[in-house]
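A single protein chain has been omitted; all remaining protein chains appear in their positions.
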Amino acid sequence: MKYFIKKLITLIMTLFLVSVAAFLAFQIIPGDVVTSILGTEATPEREEQLREELGLNKPPVERYFNWVTDVLRGDLGESYRFSKSMNEMMPVAELIGDKLPVTLWLAAVSLVLIIVIAIPLGVLWARSSSHFLDAVLGVVTQVSMAVPSFFLGILVTYLFGILLKFFAPGSYVSYQEDFGGFLKYLLFPALSIAIPKIAMTARFLRNSMLTELQADYVRTAYSKGCTKRRVMYGHVLRNAMMPVVTFLGMIIAEIVAGSIVIEQVFGLPGIGRLLISSISTRDFPVVEILILYITFVVIFVYFLVDILYRVIDPRISEV
Amino acid sequence: MGRRDSPVSPAPVFCKLRKVRGMQECRMSGRMEDIMIRIEDLSVAFGDTEAVKHVNLELIDGEVLGVVGESGSGKSVTALTLMGLVADSAQVTSGRVLFDDVVLREAGKPCDKALYRQYQGARMSMVFQEPMTSLNPTQRVGKQVEEMLRLHTELRGEDRKQKVLEAFRSVGLREVEKVYSCYPHQLSGGMRQRVMIAMAVILHPRLIVADEPTTALDVTIQNQIIELLREINQKQNNAMLFITHDLNLARRLCNRIAVMKDGEVVELGETEEIFQNPREAYTKRLIEAVPSRVKRRRNAAAESGMGEPAGSGPDGKIPAGGEAAEKAGTEQEECAVQGWNTGREQGAGLERSAGQEKSAGLQECAVQGYRKPILRVRNLSVYYKDGDNSLFSRRKKQCVVFGAEFELYPGESLGLVGESGCGKTSLSKAILGMNREVEGEIVHTTLRPQMIFQDPYSSLNPTKTIGWQLMEPLRARAALDQAFAMTREEMETAAYDMLHKVGMEDKYFHRKPSQLSGGQRQRVSIGQALITHPGMIVADEPVSALDVTIQAQIMELMQKLQQEMHLSYLFISHDINVVYRMCDRIMVMKDGRIIESGETEEIFNHPREAYTKMLLGA
Amino acid sequence: MKKHGMGKWNKYLVAGLLMTGLALLLGIVGIFWTPYSTTAMSAAEKFDAPSLRHIFGTDNFGRDIFSRVMEGMGTTVVISSLVVLFSGSVGILLGALTGYFGGVLDEIVMRVTDAVNGFPSILLTLVIISVLGSGRQNVILSLGIVFVPSYIRIVRSEFIRLRDADYIRRARLMGVGRMRILFVHILPNIFSVFWVSVMIGFNNAILAESGMSYLGIGVQPPDASLGKMLSDAQGYLRTAPWYALAPGLSIVWVVLGFALFSEGIRRRNA
Partner (left out) sequence: MKRIRILLTALLTMAVLGGCGSDGTGESSGDNSSKEPVYGGSVVVGIQQDIDSLDPHKATAAGTKEILFNIFEGLVKPDENGNLINAVASDYTISEDGLVYTFTLRENVKFHNGNVVTCEDVKYSLERVSGLLDGTPLISTLKVIQAVDILDDKTVQVTVESANTELIYSFVAAIIPAGSGEDAEADPIGTGPFSYVSYTPQVGIVLKKNPDYWQTGLPYLDEVNFKIVNSPDSAVLELQGGTIDIYAYLTDSQAQELQETFNVEASASNVVQALFLNNAAAPLDDVRVRQAICYALDKDSINDFVGGGNGTIISSAMLPTLKDNYVDLNDTYGTTANVEKAKELLAEAGYGDGLELEIAIPSNYEFHMQTGEVVVEQLKEAGINATIKAVEWSTWLDEIYNGRQYQATISGITCDTTPGYLLNRFQTDSKKNFINFANAEYDALYLEAQATLDIQKKIDAYAQLQRILCDDAGSAFLQVPANMTAINKKLSGYKFYPVYVQDMSTVFWTE
C-alpha cells in the first residue's frame, strides 16, 4: 500500500513535470497559434480578438494554472483547429476519443501477434538442442531486430500489398464502419510493429530460460526425477517469464503511446498522426493532452507491470 | 602424494579399512548385493580437463560416507554424477556407477535419463548446499515437496498434503501448515534446509546425497541440521554420502571418510582411523590446517618460536617463524622512526615476538595502565539507515549495536565473534568511520586504520594492476599530506617490498587481480592495507572465504606481519576456531550487544553465557 | 589482457567487424569522396536501374544512389557517434555524481529522467525539433537529450553497485579523494557494461536518426540521409524499388553489423 502511494506520487510528479515542460515548449516554439489559425489575411484587430478568445493574452503562468484546473475538473479543453460544429470547437476529449481506438486496437493486435508467436518460439528455441535451429533463429532474430520499423512497413506494404495483394495499401476502413475490415487492415501495420518485437521477445525469453535452467532449483527438480518437460513448464517457464513480463510491458507502453512512424507509413488515423499534425498546426490544447496521455500511459503501464510482477513473483510482493 | 589407484584393483585398500562393519567378510563371500552403491574407477571430464579421476567408492545401507576435500577436488562432481545430475557437457571417460548392481552410468555412454528418473527422488535423493537457490523461488515449498509424491506415488490431493506435513514434522519444523504455504524466501535458512531435507527423505530413499548441506548456515543452525541428518540416518537406515570441506563436521557424522584432492581419492578409511593416523601428507595437512582448539597453543608456539616449518602451500614461500622473529626487531625500529609507536609499545612487541605467552603479558600491561590503548570504544551505539534515499519516505533508523565498550591495545589481536546479523560488521564499520550514524565515543591513535574484507574477489580493483593498487595508498597519503610525498621510485620500492613481505614474487607486480588465486588476492589486500603502516587493522572474516589450507597460510601470514609490524588486529569471525587461533582476547556479540569478553583461554575454558557455550559447542 | 585478445575471436565479432567495418569505411570515405557527385542531377539518368555504372541505380534526380548511400551512411554514422558521445559523456558525469553521492541531485535527476523515459523517443525529438528547428546540430542535440537518461541510469546503477564494493570502501579508508575514487577507481570498472550500452545506444541512435529523417525532421536536403532517401523512395516503390531498398538495406546492414559486433564483444567479455 505504501509502495502504491509512493508510486502514485511519483506518477503525479512526473505528469506535472511533463505538463510544465510541454507548456514551456509551446512558449518558445516558433509559429504563432493565432497566425496559424487565421492565416495571412487577417486584420490585426481580428488577431487580437482571437488571442483574447483563446486566452492567449494572459500571462503564461495564469494560463497554465487555468488549464491545469480545467484538466483536473475533467475539462480537457477544445482544439484550436478542429471544429465540431460552427459554434463549437471540437473538444479535445472527443477528438482523442475518436483516434484512440485505432491506436489501441493496433497495439492490441500487435501484442497478440507478439505473445502468440514470440512465447512459443522462445520456449521452442530454449528447449531445442538443434544447432541448426539455433543458428537459423539467431540469424533471423538478429536481422529482424535490425530493420527499422518504417523500412519494415515499406517492405510489408511492398510484399503483402503490392506484390501479393493481400491488402490494399491505404485502404484503411474506420472501425465504426466495418470492424472486420478494420482489423484485417490493422494486421499488416501490426505485423510491421510486431516482427522486431517478436524477435526481441523470443530472444529475451530464450536467454531468460537458459539462465533459469542454470539455477540450482532446476537441479533440485531433476533430482526429484522430473522430466525435462516438467522442469521446463512446471518450474522454469514461469520464472523465466518474469523478466519477459517487464519487457512486454515496455513494448506495450511503446505501442499504446502511439506508433507514430507505422501510423504514418500505413496512413492510420491514430493518435500518433494526430500528434504530428497538431504539433505542426500548433494545436496546443490537443498536443498538451496527447503528451500527457502518452506519458500517463507509459508510466501507468510500467506501474501495472510492476503490480503484476508483484502478483506473480512472490519474492517481491512483501517488500 | 598423488597416488593413482590402479583401476583394476581397488579392493585391497577397502578391505583393510572396512573391518568394523564386517565388510570384508561380505566382499570375500561374494555377497555383492549388499553393497548398494558402487562407483567403480569413475572419471569425469569437462572437455579436456578431468574433474574426477578414477574414483572408487562403495556404500552400504545405513552407512554415512564423508567425502572431504577443498574446492575443486572433484567431490561435488562425483556426487552429481552418481545422482545423474552432472551437466550434459560432462563426459564419463572411465568406469561406471552401479545402484544395486544396476548400471546407472557407464563410460562412453550418454546419461540414460529415463533410467535415472526411476531412481531419482524415490531411491536416491539429494540435499544441496544453498537451500535458498535450490528451492524454486516462486513455488510454495509445500508444493515443491509434494511434487516428489506426485512423481513417484499414486497418492491423491489431501493424502499428499498430509504426507508432506508429516514429513515436515519429522524434520523438526513447527507450524507445518503455515510452512506448507510459504515461499522459500519467507523461511529462515535453517527452515529452508529442513524443507530440503524433508523433500529428500519423504519417500524414504535408500541413499541420501548431502552436498555441503550446512555450509551456508550459521554455526548453531549447522549443529541442528547435522543432528537432524544423524537422526534420520538412524531412523530410516538409509545410506548417506556426506560431502563437505569441513573435516570436523565429517568427523561428527561419518562412519568412513574419503579424502579427495584434484579429482582423486587420496585416502579412504574409518573416520577415527584417518584422524588418528593420516597416511597421506595431504590428509595430514588438511587436519593440521583446521584450526583446532586442541592444537592451538602448541602450534602458535611452534610457528612463532620453534621455527617448525609451517608447510608450503601453492602460494610459495612463507618465511618460517624463526626468521620472522629475527626480523621483527628491525621492523619495529622502523615503525618507531616513523612515529607510529611509542618506545614502550615497541618493547611490548619485542617481548611478545620472543614467543612468550603473549596474552598474559598484555593483560598485565593493560592492568598496570602500562600502555595506552590504540583504540578505545565507549558506550557506542550504531544505527542502520534504510537504504532508500527517496524524498518521500522518512529514513528509519534502526539500532544495530548497543552500547559497545572495549579497548584494543597495540600489538594485540582482539576477536569479535558472533553469528550473521549480530552487528559485528556494523560495529567494525563504525570504528572505521564508514558508518556515521553512531552515538558514543571512538578514540583511536592511528592515522588511518585499514580493513581487510572477507571476499578476496571484491577487495581488489579488477581494472588495476597489483603494483598500482599497492602504491595507491601511498599516493592518497601524499595527496592529503605533503609530508608523505614520495617519488615514483620510492613508491615502487615500497610496493615491491610489501609484495615480498606478503610472500609474493615480483612478477605479480604488473598483473591484475583476475590472474591471481583467492589466497594471493588476500595477500595483496593485506599488503595494500599495511603499506602505510596503519598500526591497526580491522579484519572482517579475512579467511572464511578460503579453503582450509589457504586459510592456514593467511593466518600465519597475518600473525607474522603482526609481529614484524607491531600491528593490532580487530579480528571478526563467525568461526570460533579461527578466532581461537588468532586472538589474544575475545568478545562475543549477540543481537547487537557484547555479551561476554575476556582472554581467549578464559572464554574457551570457562564460558559464562549460555550463548557462548552454544557457540563453543558447535 | 593482450595475450587473451587474439584467442577470443568469435563469429559474432568477426561478422560484426566485417559488416561494421565495411559500412564505416564506405561512410567515412563517403564524407570525402564518392564515385559520383551526390548532388549533381541528370535528367537523362532518372531512375536508372542498378547497373555497373550505377550499382544501386539512380534516383528521381538522376543522382547516383550508391554515392548518396555512402554520403548518407557517413552522415548517419557521424551524427550517431556525436549523439552517443554527447549523451554518453553527460550520462557518465551525471550518472557518476548521482549514483555515488545520491541525495537531492539524484532525486531531481531521476525524476527528470523518469519523465523523459516515460516518453517515446521519437515524440520527444519531434517536440525538441519543433522548438529548436531542424538542422544537423539540433538533430544531434535532440537525440542526445533523448538518450542521456538511459546512460544516466546505467552509469548510476553501476556506481551504486560499486560505491559499496569492498575495494572502493578500502580506497575511502586510504583517504583517496572523492573525484579520484569516482573517475580513477570506479569509472574504469564500469566500462565493460558501459561499452555494451554505448554499442546499443549507437544502434538506437542510427535507427532514431533515420526515423527522424524519414519523418522529415532530420537532416535536410540536399544532404543525403538514409531515412530521407527512404521516405523519398516510398512513393516510387513500384517503379523504382531499388531506390527504397538501397538505403533501407544499408540501415539494416549497419545496425545488424553493430548488433553482431556488440554481441561479439559481450560474449568475449563474458
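So that you can tell them apart, the chains are marked A, B and C in the order they are listed, and the count of residues begins at 1 in each.
The working rule: a contact is a pair of C-beta atoms (placed from the backbone, for glycine too) under 8 Å apart; a residue touches a chain by one contact, two chains touch by 3 or more.
Owing to the predicted nature of the structure, the values given are computational and were not obtained by experimental measurement.
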Neighbouring shown chains of the undisplayed chain, as defined at the top: A, C
Omitted-chain contact residue, chosen from C:T20, C:T75, C:Q234 or C:S250: C:Q234
Selected from C:N60, C:S81 or C:S192 as touching the chain missing from the view: C:N60
From C:S134, C:S157 or C:S192, residue that would touch the chain that is not displayed: C:S134
Residue numbers in chain C that touch the chain omitted from display: 39-41, 43, 47, 60-61, 130, 133-135, 216-217, 220-222, 231, 234-239
Interface with the undisplayed chain - residues on chain A: 30-32, 35-42, 46, 50, 53, 82-87, 89-90, 95, 98-99, 157, 161-162, 167-171, 174, 264, 266-267, 269, 273-274, 277, 280-282
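What we mean here is this: only the chains that are shown with their structure count from here on.
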Between the pairs B-C and A-C, the one where more C-beta pairs touch: A-C
Where chain A and chain B are represented by their mean Cα positions, the distance between them in whole Å: 52
Averaged-CA centre spacing for the pair chain C and chain B, given as whole angstrom: 48
Whole-Å gap separating chain A and chain C, where each centre is the average of the chain's CA atoms: 23
Multi-chain contact sites of chain C, meaning residues that touch two or more partners: none
In the complex, chain C residues that touch chain A: 111-112, 114-115, 117-120, 122-123, 126-127, 130-131, 133, 203, 207, 210-211, 214-215, 227, 230-231, 234, 237-238, 241, 244, 248, 251-252, 255-256, 259-260, 263
Of all residues in chain C, those that touch chain B in their complex: 1, 102-104, 106-107, 165-177, 180, 185, 188-189, 191
Touching residues on chain B, where the partner in the complex is chain A: 80, 83-85, 113, 116-122, 125-126, 128, 130, 133-139, 144, 147-148, 151-152, 183, 185-186, 196, 199, 390, 392-393
